[in-house]
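Of the protein chains in this complex, one is absent; all others appear in place.
A, B, C and D label the chains in the order they appear, each numbered from 1.
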Amino acid sequence: MGAPLIAARGIVKSYGHVEALRGADFTARPGEVVALIGDNGAGKSTLAKILSGVERPDSGAIEIDGRPVAFGSVEEARGAGIETVYQDLALCAELSPAANYFLGRERLRPGLLGLLGVLDNAAMRRETREACERLGVRLKSETALVSTLSGGQRQGVAVARAVGWARRAVFMDEPTAALGVVQTRRVLDLIRNVRDSGVAVVLISHNMQDVMAVSDRVEVLRLGRRVARFDTARVSMEELVGAMTGALEQDEPDQNGSDQDGSDRDGPDQDGSDQNGPDQEAAAVEEDER
Amino acid sequence: MGAPLIAARGIVKSYGHVEALRGADFTARPGEVVALIGDNGAGKSTLAKILSGVERPDSGAIEIDGRPVAFGSVEEARGAGIETVYQDLALCAELSPAANYFLGRERLRPGLLGLLGVLDNAAMRRETREACERLGVRLKSETALVSTLSGGQRQGVAVARAVGWARRAVFMDEPTAALGVVQTRRVLDLIRNVRDSGVAVVLISHNMQDVMAVSDRVEVLRLGRRVARFDTARVSMEELVGAMTGALEQDEPDQNGSDQDGSDRDGPDQDGSDQNGPDQEAAAVEEDER
Amino acid sequence: MRHLRLGAPQVVWIGLVLAGLVVAFSLLAPRTFPTSFNLLNLVSDAAILLLLAAGMTYVIITAGIDLSVGGVLVFSAVSAAKVMEATGSLVLGTVAALVAGLAWGVLNGVLVAMGRIPALIVTLGTLGMSLGGALLLTGGVDLRAPTELNLGLGLARWLGVPVIVWICAAITVVLALMLARTRFGRHTYAIGSNVEAARRGGVAVRAHLVKVYGLAGLLAGLAGCLSLAKYGITGVSAHSTDNLQAIAAVVIGGTSLFGGVGTVAGTVIGVFIPVVLQNGFQILGVRPFWQQVVVGAVLVAAVYVDQWRRRTRDH
Amino acid sequence: MRHLRLGAPQVVWIGLVLAGLVVAFSLLAPRTFPTSFNLLNLVSDAAILLLLAAGMTYVIITAGIDLSVGGVLVFSAVSAAKVMEATGSLVLGTVAALVAGLAWGVLNGVLVAMGRIPALIVTLGTLGMSLGGALLLTGGVDLRAPTELNLGLGLARWLGVPVIVWICAAITVVLALMLARTRFGRHTYAIGSNVEAARRGGVAVRAHLVKVYGLAGLLAGLAGCLSLAKYGITGVSAHSTDNLQAIAAVVIGGTSLFGGVGTVAGTVIGVFIPVVLQNGFQILGVRPFWQQVVVGAVLVAAVYVDQWRRRTRDH
Partner (left out) sequence: GGQGSEAGGGEQTRVTLVQGLAGEEFYETMACGAKAKAQELGVALDVQGPQKFDPTLQTPIVNSVTASAPDAMLIAPTDVKAMIAPLTQAKQQGIKIILVDTVVEDESIGLSRISTDNVKGGAAAAQALAEQIGGKGKVLVISTDPGVSTVDARIKGFEEEIKANHPDIAHLGVQYSHNDVGEASRIVNAALAKDPDLAGVFAANLNSATGAGSALRQAGKLGEVKMVGFDAGPAQVKQLKDGVVQALVAQLPGDIGAKGVEQAVAAVKGQQVTASIPTDATIVTEENVDEPEVEKILYRAGC
């Protein structure tokens, strides 16, 4: 595997008094599926938003291909080939699925009309339908607005969009939460396909079956910090759950710098005697917040 | 088991040209967990909304305790003891979790102030925190608005609210979609507790593990109709998936009237030779819609 | 919740802006601006607008709008004057004004809630109807208040402050507390925040909207009555900008036109910012046309400071 | 999409309401209302408002609002008159009006987009500033248009229809198509529908808002110039209700004040409904006060019919 595509170190982000991230680290390499897991409120979505340019970190460093970047806007992240399925989907409810799929990258008519900015709606509708059908999501009416779609149909549109445009990396914040069984399977297949084409996939999910099924590596976020990293092949579901809840704690997984190193250290440093420690620490931290 | 608590027959609901429900049937008995499953866009959420008074059916009959009802509003359904976790959560983003938890049933101060409608915010905050913590959902700040909560925290609030108030039945439209592993387990435990207290729980979910783990019965919706009913104990995951996708079709499960009968007919009428039939029918139906 | 709603943090910045303006004018015109004479007059002139703006706050928090307040005010004043003239009873006249205001407000509410017509259109319609109705009642000629009203309530003072100011202030405090602390206020926020969630949560949305618009109408009715007392005539042509003034005050005070957010305390500050600006610049002797320009610019700047400070605090 | 955006189904009902009004007045006043003389005057009187309302449609679809149009119109008219007076060139005067309008619009856009100040406050501020500015330029007295302009463009006809009407109609058609069919229009809807989603989708939200407000300003500038040609004077006191008229037209036409939804076609109908009502009732000889009442009531009823029909169609 090559150099990290995305490397984030010490990301801190507070909203008022709430510290969503308190020095989180994260790495993703080209052509791998990294699962980013953690309890509710651990800061996963916040981290994904920061790495896709939606939010700016209070402090911390982000590198793309080893070069430090500071995304000022989503456009910059998109320019770097990074796409995102947001947990709240971020669709325009009053627009059609096709309009959402192509938002910000509208297809124009060929020729003069295109120069005038005239949209090629037919082409956009067609491509959107195809992209959705690849996920098994059927849209009953093509002109129906997103506000009239079922929860799963909306999610299908959001996933199709991110996958359709990603060139380097795609963040998926709980992409299958609302999807049916068949659609979920297709999305997992799609994730594998995307990975095989060399794009990094970051999967945020609470579904451990899915995580085990599709990911190559797992990074665990807890109370705004990365607390463990695993190779999926060598970890059990219990270990993952333990790491998320703090029942199980790795040594600071990234203490010794380079990610190259990190990835060599397969498997967690299990530390049974620490089982109380993290919980107490967590309690102390929460005390702070009150 | 007693008489059905909720019995819906032949529910039809169209939005413009889109037929969300085309004669759907549904039954729930007190003290049972019914899973309502189906593909994306099958009409599950629409059915749940109709049975909780949010939408009105175009036609069809609903009976509560054997008495026909026509919910004109959510209040009437709530009056009948029915609560719902909506897929879109239906929270007021600009209000606090406590305000949402108690929306429409605010606690007032004792005495004169109460007569004047003055709110007892302290009590409401306390109860909300307790209810959320029972689900393992921790709110970092009590006065933070719902708009600042993480996806899972929001869902926790919505689940806590519905469970907290349900007296007869509770509809849960994908209640664990955004929840963490621990929280999901707690919600499943809670569903069992609620069931044991005699309340009917209707669980809409795409997670077959959860469905198998917690439900007593499963009803399957496909293209706006109920196409199969199963006893969870006697069905395999493959059968469920088959019924959802139309690979497997039961005879009209409710043809012969009384639900008593229906519940006696355990297990699906598997009909291998029919495997092509339903798919074709579905295809034809979709043709109609274009 | 309590803090948020009574608005301590929310209205702090815009309150500081107002304080800054007062200090600035006091420094620039130390012998004329910060006199009790001037400040009292300033409050007294803003008092009636305050009632309209407080009612408007409720309406806007539900994500509605009420353009009809000026018309309802005039209609109520005319009703009061007519009834006072006919019966000689100030009490009956006041009751007539309140009933008229309430009726228009309820009509607004019913049309918005039941007819699901956009509030802007409904209240634009009732603005025309109430103003036209007032003109029909008077024949286009202003009616006069009975002298007892004009010289009684209109002039009365308590502790040196006009009674009308006391009335408006007391009602505003009640409205502020009601919005912040009671179920009624809570439901008002809920409807504006997410009307569907409120409905599903069991809030009687339609009934509540009727009450909110009714309240705004009632306040406009009272304002009509107080205006009759203060100015002595009905002022049929004098209230065409009341709606915009009230809406501006509400928005300056931090209430969002999209609903769900806002406080009466903010509105109070929002009422006073333009009033102070106008008064200050006139005292400084700024020429009228320049006044318009400068008031506009300072208004934008004031709200900018508010937004900016709030954002840096949040992030 | 195409249908929805050009508004075929959306504007059908309100269009039928307008048609119904025209038929009704034609039946009631068969020899005076449906004459080409009257209808042409009607269109000609509405033409300038149409420009303002079309620009307002864009602004409101982004979930914004523009109260400044009347002030910008006057400022532009004054600029044009001054430049024409100074240089004797109608072209330079027109350019001055357009530049002035655009400048005010861009200022609005910048303050809304970059300062994140509520659009209502920004445009209320610039309303005062532009009106005050116009008054400063004129000393409060209406300027007159050069005779060549007033008698030239102001009276010119083509195929029997005033050239001003042709200009306004052509621009409106372009704006309707631009909103319905181009990327610019799509982004306008996206911002109003969900500004955060638009931002995350890579729409340059701020730049787009500046353009939208700039467009509205530019149209107000052009309206100022045409108004100067048509009426021959700058009308410094005449445009205080232009903003409300334009907003009402937009909302009557089915555009939501909450953004994301609307068509220019609807706005065109929304402009004509009040104009037809007023004209019809005047022709029928209804007294002005009654007119106010009846126009208000019919307006509410018209929008009600629209909402009601749309709902029954949907459900």
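Everything that follows uses one rule, which is that contacts are C-beta pairs under 8 Å (C-beta built on N, C-alpha and C of every residue); 3 or more make two chains touch, one makes a residue touch a chain.
It should be emphasised that the depicted structure is a prediction, and the values quoted were computed from it without experimental measurement.
**Q** Tell me which of C:V91, C:L155 or C:V174 is the one touching the absent chain.
**A** Residue touching the absent chain, from the options given: C:L155.
**Q** Just to verify: which one of D:V110, D:A204 or D:A238 makes contact with the chain not shown?
**A** Candidates D:V110, D:A204 or D:A238; residue touching the omitted chain: D:A238.
**Q** If the hidden chain were put back, which residues of chain D would touch it?
**A** Touch with the absent chain occurs at residues 29, 31-33, 35, 37-38, 41-42, 45, 135, 140-142, 144, 150, 154-155, 227, 231-233, 235-241, 275, 278-279, 282-283, 285, 287-289, 292.
**Q** Which positions on chain C touch the chain that was left off?
**A** Residues 29, 32-33, 35, 37-38, 41-42, 44-45, 48-49, 135, 138-144, 147, 150, 154-155, 162, 227, 230-233, 235-242, 275, 278-279, 282-283, 285, 287-289 of chain C touch the chain that is not shown.
Just so we're on the same page, only the chains that are shown with their structure count from here on.
**Q** Measuring between Cα centroids, which chain is at the maximum distance from chain B?
**A** Farthest chain from chain B, going by C-alpha centroids: D.
**Q** Averaged over CA atoms, how far is the centre of chain A from the centre of chain C? Could you give it in whole Å?
**A** 48
**Q** Take the average of all CA coordinates in chain A, do the same for chain D, and state the distance between these two points in whole angstrom.
**A** Once rounded, the distance between the two centres reads 45 Å.
**Q** Identify all positions of chain A at which a residue touches two or more other chains, and write them in rising order.
**A** Chain A, residues with two or more chain partners: 15-16.
**Q** Quick check on the complex: what are the chain C residues that touch chain B?
**A** Those residues of chain C that touch chain B are 1-4, 178, 181-184, 186-187, 189-190, 192-194, 196-204, 260-261.
**Q** Can you check the complex and tell me which residues of chain A touch chain D?
**A** 52, 54, 73-75, 78, 84, 86, 89-96, 98-100, 103-106, 108, 116-119, 121, 125, 143, 145
**Q** Would you mind writing out the residues of chain D in touch with chain C in their complex?
**A** Touching chain C: residues 63, 65, 67, 111, 115-118, 120-122, 124-129, 131-133, 135-136, 140, 240-241, 244, 247-248, 251-252, 256-258, 288-297, 299-300, 303-304, 307-308, 311 of chain D.
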